[in-house]
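All protein chains but one are shown at their positions in the complex.
And now, subunit A:
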Amino acid sequence: MRHLLSTKDLGRAEAIQILDIAEDMADVQNREVKKLPTLRGKTVVNLFFEDSTRTRISFEAAAKRLSADVINFSAKGSSVSKGESLKDTAQTLAAMGADGVVIRHSASGAPQVLAQSDWIDAGVVNAGDGTHEHPTQALLDAFTMRRRLFPGDSRGRGLDGVSVVIVGDILHSRVARSNLWLLGTLGATVTFVAPATLVPVGADTWPVDLSFDLDATLALMQPDVVMMLRIQSERMNAAYFPSAREYGRQWGLDDERLARLRPDSIVMHPGPMNRGLEISAGAADSAQSTVLEQVANGVSIRMAVLYLLLSGEREALS
């Protein structure tokens, strides 16, 4: 693998390979010494044009546990905020000898532009670009599902026949997009539930079932997985929905809806959560919730991705 830019262009074998390597990485996390020497001497730059402490420290932990040197480049307060272009930033990092660039950007496609350019030769990992994709989030979500649904028997398999309901602001969610493509590749079926204002135009042509009615969907699907997306309160001002109360009543996972789920179904959230809005405290803290597992699994997935991109075998594995 040369870069990881999206899940849309990940093949099934490639995706399962990443998940399986992440299993190995997770095993390492249970050892007393968590560190591997694999990327010793390599430099990974976390290039964050958008604030995201959670994703950045997850990548940082992943790179450090592989013994890479990590440079954190935050756009805030740097030359970028003074108008430096992506090109100049990239060329600067290239001159410093970055082997891998983990990029988070508010503009969709920025990681692809970086990867296609001749500004820098490093492997590029998309850590979330605009409303386009967040591939490592989808990979860690799939990893979490696989481990929960097939305990002790997760290696080597996809998610065939698994039903996943993703609820919330699909329109602005790169997590929803990356999950849709990856889960489909792995054999799962996906349903999006959202108010019509938050369903992307043209989503009816995507391999997904669309619903406006959470209760009906949960009753009909009895899904294996319910994934709640963060809702941003500023969407109210742009007339996507009238109020937080109305949103929570129609599309929130409250205690009552939680009680109607199958006892073995799991509740996911990419975080950070708005407790009481899209998810109740009861649902977030229930035994069915995987929220903290997702965080732990994120480090394993990102270790696997950095390993595939930056270890000596990266070309052979592509």
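Everything that follows uses one rule, which is that a residue touches a chain if its C-beta (ideal position, glycine included) is under 8 Å from a C-beta of that chain, and two chains touch if they have at least 3 such contacts; residues count from 1.
We take it that contacts and distances are computed from a predicted model.
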item	value
UniProt protein name of the chain not shown, from "Phosphate-specific transport system accessory protein PhoU", "Peptide ABC transporter ATP-binding protein", "Formate dehydrogenase subunit gamma" or "Dihydroorotase"	"Dihydroorotase"
Contacting the left-out chain in the complete assembly, out of A:17, A:72, A:92 or A:108	A:108
Among A:12, A:54, A:87 or A:262, the residue in touch with the chain that has been omitted	A:87
Touch criterion as defined above, residue of A:38, A:52, A:74 or A:131 at the omitted chain	A:131
Sole residue of A:116, A:197, A:222 or A:243 that reaches the chain not shown, by the stated touch rule	A:116
Where the unshown chain meets subunit A, residue by residue	8, 85-87, 105-110, 112-113, 116, 129-133, 171, 174, 177, 200-203, 205-206
